[in-house]
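What follows is a structure written as structure tokens; I'll ask about it next.
Just one protein chain is left out here, and the rest sit where they should.
Our next item is subunit A:
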Amino acid sequence: MGGCFSDIKGGQQAIGGNQPRPSAMNSDQGDEHNDAVDYFYRSRGFYALFTQLELSLSAAKLHDLDIFSKSDPMAVVFAKKSDGTLEERGRTEVILNTLDPVWIGKIPIAYQFEIIQPLVFHVFDVDTKYHNIPVKMLKLNEQEFLGEATCVLSEIVTKSTRSLTLNLQSKNGHAGIKKFGTLTVHAEETVVSRQAVEIILRCSHLENKDLFSKSDPFLRISRVIESGGSVPICKTEVVNNNLNPTWKPIHLTMQQYGSKDNPLIIECFDFNSSGKHEIIGKLQKSVADLERLHKEKIGANFHLPSSGRQGHEKILKGQLFVDGFCEKLLYSFLDYISSGFELNFMVAVDFTASNGNPRLPESLHYIDPSGRLNAYQQAILEVGEVIQVYDSDKQFPAWGFGGRSIDGTISHCFNLNGNVRECEVKGIDGILAAYASAIHNFSLAGPTLFGQVINKAAQIASQSLSANQNKYFVLLIITDGVLTDIQETKDALVRASDLPLSILIVGVGNADFKEMEILDADNGQRLESSTGRIATRDIVQFVPMREVHGGQLSVVQALLEELPSQFLMYMGSRDIKPCFANEGPTAA
């Protein structure tokens, strides 16, 4: 973002006022068409995918280690990394002489939806001789250990009170005879302000900077900072060949513009594919000024620093109009989750013959007696582990497709648990157990068809809407092969695209999954069914398992990254707000 103009995509994309994400950028890939429906949806609540949280800690009934007075406790928060090591995230202050401390010091943690974030808490009694040393410098191994607790960050945020009380234990995990007390962790988002503005800008009479055609204007909005310079906060998309352009609505959050009276610099550039964009004009307005321009329906003239006389600005004929100005509240994914919204997990497993005979170790379905997980088990575990925290009843529908049952019929949507009526199993363990038994009871057949499982998932999602609208469904499809009938799948996806449903597809094995990427629609092409209906939104994420080994990004992360924004887009487009807002969760 910022001043990075050097690539065409950078100039041509509607960035629309989002906070920059730390991981791979995934903005709407520039397609030539102004995608009106896309902006209609993205205009509601596209929020940063990691949220900064603050943890506040308190404890009760701590173990008393001091002889003449009570303990002087301090708490330290660690993040447990994938190799098991602990990385300290912060520590509270020391409170003197109490067994029920309520610490003031807050520990910052970035919440990320797509990974499991295990936290470990250690409580120490700080000896009197260290009381005058800043807390940061205390050596933990010199302090008296009072107890340890562990939890996963998503467990805290899914509670309606955003607080979790844990029992403290000794280092080896035994509570033992001695009681160690309890620790309560409370999480709060540091970003408190949900204020945002949506503005529609238009210009008239812009100067023509191109030789054989008209200018291709775009706007860049920057915030003036104390040192006198400016920091870009937003860029519009490029409108080709137009001296009187209207851009798609821009969203600016309060974090970006500061306050309504903070001056913003709005510059209009002519886009050049060489990267050297020529400035057409600029002006300075605050958000409050823009609101006034909108109300009075007048325009503001651009100006350019005059080349001749120093300090003088040449006032141009080009004007900026504010055709739309609207203040709104942007809700985050966590707002919905903690107010009672939930994610419901569903799984579908590929039982086609291309996986190989399950009895042979080379098979993708081989169940290793030593306990090593095969690709299917890994995918189920890793994705399920993250999502199941957001599912209140932990009842997961689980299906297989392409398998042949004992009586010889091939089914493209059979219940993994072998039960004819009920497709649900309990917990991730339930899914793994049902999978293992299905491998024995069903033989691998084919062909690879997703249509029926997608239809079944869509049916479940639709039926839940009659009760309330605070459930969002996530279907995980694990497959080893290329689709036999891609049109059938497209038809099913298009029909499901208007429902509270996202579909994650993991490709295992060595097949060439190029065709699957068409379903993902990340290139901006909306899926079209055979009846002429076009997908309302992009609900598919596809990742081949083999592309990601080691490194920072795991398969799960790549798959789950988009999920909160797909959720927010769905809720936002229907004006469904978190339960604590004035209206209830059902749209009017």
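As a working rule, a residue touches a chain if its C-beta (ideal position, glycine included) is under 8 Å from a C-beta of that chain, and two chains touch if they have at least 3 such contacts; residues count from 1.
Operating definition for what follows: contacts and distances are computed from a predicted model.
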*Which choice in "Epithelial sodium channel subunit beta", "C2 domain-containing protein", "CAHM1 protein" or "NAD(P)H-quinone oxidoreductase subunit 5, chloroplastic" gives the name that UniProt lists for the one chain left out?*
"C2 domain-containing protein"
*Thinking of the whole complex, not just what is shown, which of A:V425, A:A458, A:L476 or A:M545 touches the missing chain?*
A:A458
*asked:* Touch as defined at the start, partner being the missing chain; which of A:E385, A:D498 or A:E517 qualifies?
replied: A:D498
_From A:Q256, A:T536 or A:Q557, residue that would touch the chain that is not displayed_ = A:T536
*Which subunit A residues would touch the chain omitted from the figure, given the whole complex?*
33-37, 40, 246, 455, 458-459, 462-463, 465-466, 495, 498-499, 526, 528, 531-537, 573-574, 587
